[in-house]
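Here the complex is missing a single protein chain, while all its other protein chains stay put.
Chains: A, B, C and D, in written order; residue numbering restarts at 1 for each.
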């Protein structure tokens, strides 16, 4: 069987590389031929063209992420019209059903942000920064928005470049210029979370809570060591693995679950972190 | 004597801390060839560039047909009827001969949408070049692939073709062969007889004497004086051009003039 | 007669579909000045470029001091002792006079880390330029701000300074004033007397006659013939240079030679 | 006495038509297209070269190409515009706000958007000319400024989101919509599908409902720009300005006007792409056009433009865009792993340009 995945994140993004690994694993397990594709940057126009390209090949199943329903809707509908079974994952759970998508595997970025915000507020946070390394990427923006909603108190978004040195300096700068900040949420563990931990360490402040979306071995180690509070895991391996196996089963036996599968959010705290580190280092979590 | 077309009064030009011109007065009358002479670095090129709108003078006044005038760009000067052959030729090596020839003043054809009339342009280019003694291989050859003299001839032919009132030639014959040189000198003569004023810069005394009506010598940014044809002989002129300094002695004689 | 330093045998050079040289044979002996003459576009520059390692000939052979030789780059030719003044001068306008002068063969000082000895370079530059009749304002002036003749003088002074065995000059005096020209001609004479072979390209018959020992005329990519000094007079030479075509008649006489 | 004027010059070898053609800057790009096509014919899924597959890679090629051709014109004129990509986002924002928030009809939205873009282009050009700074650095500043302004504007007009939606509904039914979105000639294509001349889905609808309008814009733009470059005085001025702006100015070319007009052209091309993609997608966001300035320059360079200006062609950029579109989309039709995508893209790019260079040298006999 031919199954195509079109995702909005790139293969070199640590988060998406795990999704891809999940999809590949499912391909191995089910014997399906999985093809993972994504635009070179967060680019909805190009992504819709990639979906069109996939439809032209008439695969046995199509898996998409839907960060922008308006932009991707027509292409997805074309796939549905062409009789290709479509499953959405990661983002777009709210709109998927209307497009004729069979089901959705994922977590709402916004809801995950809310969950993180509530947790951090509960732990006593009063003033927070949300470090966004790709401003304008809608799914990242939603995480910050959800976080602001759940946190309830003041949240400032700090835009940074995709560069650890830049992130570290900016986090330091933010902390130094406003000593009231006591909470940091980062939107990617390896690119942003780890430098943020380093920045806090360099300032010798242990009253600051750091949480991050997604996992990286380094950040999890920081959680284990108590330097960071928790990581928000959406178990994106499942977002790659499950849709592929569902579609494979559908093609073989006509089986399909009856509803959406929430893959997260799942907060990885100090007690759980240890066991996850090794898996993360292998690109599974 | 007729009114000058251009009269430049006490022109000064400074480049940063370099003083290139320090008060030069000069004029051109219709139908005359006024030679501008002088040593290397005397300021001849700088001077004619202020005349053709490339440089704005630091001080001094320019009168065009009696009225004070300030050219904002070479295009203004061109539209007033001044055509110039610059010493660096102002050619684009990557472009074809024809495109260089008509650069900035393309012949047009067509109705609502004015097109560049390439065919006519090609034809004019070939013809004008032939008049100067160069047979081009093809008018769409890139200027960058022409020999030094061929390139210079293109610049001269262009200026002659567009020079309506004043024609300025900055060392036009420097890279030309004997045949092309005699053509250019003959052309200057012809143009002058049509009532156009010619400014001719040269280091060759014989060329200057052959076509010049008046001779102005610059030295270190200042006028050394103006002489009328017949009042001065080649040897005197050559002495003035050398800025009064002595010349190297050469074993073989050059017959007085270099 | 002494052995030629360079002997070029039946050189051909094509650029795409353009045939620039179609079989040229030429040699230079120590202590002579061999003039290369010819109309615009005859192929003189192309020919000397094959001699100085810029172009590889399409066909033909080069012998350097009797041995067959093929220069892969101008640097090779330079190291063999050939220095050239190219018609386009090969100067970098943004760089200072000194840096241009020593470009590619900088004087060094210092122990382990060899430094560019700027002070000595400046001093040599000023001195060599003065010998050519140009007093530079400052050796760190950019070449782009020099006048045409000043720039040409830098190129000549450089070649003379580095020309160990053969000195090639492609229209070196085209932009020079009378004083500088007589200096250059005197320099050629001096260099020749030191036993260096000089190749001198010019359109000026008088300059050629003044310093030349032999005269080779090119026409449309081919050799028209070689004459030895004394066998030929200025008028004959001029006729050959014009490629045998007639010259324009000029009202004022040029005294036979242009 | 032989005078070569009235006959062929003996110093020219005869030259075939092919050779003469290959000397045009764009012909290299065409040979690149052929190479890439052959490559994908061998490696890619057959569906890539079906009608729908071709439309599929031509659409991004067209969107990129509209920018690339404008960038090529500007590059021939000797300047860069790094703000094109951001301009796509900015113009998209303006257009979206006019159409959605203000509810204006397209007949107003489109000219206003183009006007705003042209204004920004003129600012770019004026700053470059007035300050004498390299356009690289000036337009780079506008890259950041416009990108940032789009973000701020989007948040402002949507009340905090970085995505503005609802454009499709807003322009639905407007008589100008078909010119800027969807597919042209739907009648023709369904007729062809009925006859079975082109493929159709089981439902009977043609697989390709028409030619995406951006492809038509792309072709029209390539033709107009080529005409302007080769057959009008303006084209001559552009080459001259790029070749040597000093010499051009000295020869009477209005260099400043030419440059400002070219900056306005690139900005308008960006606005056109913004309008087309925003209507097509129905939404706009702050990352639209990200890195497009880069791709536009790549396109122009593959198409044979010199970075130093004064040389190049619009039709070359046309084929450059097709190469780039084919390579980026084509890889998804092959079996190569996505991880290798960039290695591949780079390799193909290099191969395509080296190949077209080799071909050109062979044919023209340059050293």
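Here, a contact is a pair of C-beta atoms (placed from the backbone, for glycine too) under 8 Å apart; a residue touches a chain by one contact, two chains touch by 3 or more.
Since we're looking at a predicted model, the values are computed, not measured.
J.: Where the complex has a chain not shown, which of A:122, A:163, A:225 or A:274 is the residue touching it?
T.: Answer from the full complex: A:163 touches the omitted chain.
J.: Touching the hidden chain in the complete assembly: which of D:114, D:193, D:281 or D:298 does that?
T.: Of the listed residues, the one touching the omitted chain is D:298.
J.: List every residue of chain A that touches the chain not included in the displayed model.
T.: 11-14, 17, 21, 135, 156-159, 161-166, 168-170, 172-174, 176-178, 190-191, 194-195, 198, 204, 216-218, 280-284
J.: Of the residues in chain D, which ones touch the absent chain?
T.: Touching the chain left out of view, chain D contributes residues 127, 131-134, 136-138, 140-149, 151-152, 155, 297-298, 301-302, 306-308, 339-347, 349-350, 353-354, 357-358.
J.: So which bits of chain C touch the chain we can't see?
T.: Chain C touches the chain not shown through residues 52, 54, 73-75, 78-79, 84, 86, 88-95, 99-100, 102-106, 108, 113-116, 118, 130, 135, 137-138, 158.
We take it that only the chains that are shown with their structure count from here on.
J.: List the centre-to-centre spacing of chain B and chain C in whole Å, with centres computed as mean CA coordinates.
T.: The mean C-alpha positions of chain B and chain C differ by 26 Å.
J.: Would you kindly tell me how far, in whole Å, the mean C-alpha position of chain D lies from that of chain C?
T.: About 48 Å, centre to centre.
J.: What residues in chain A touch two or more of the other chains?
T.: In chain A, no residue touches two or more other chains.
J.: Got the chain D residues that touch at least 2 other chains?
T.: Residues 3, 11-12.
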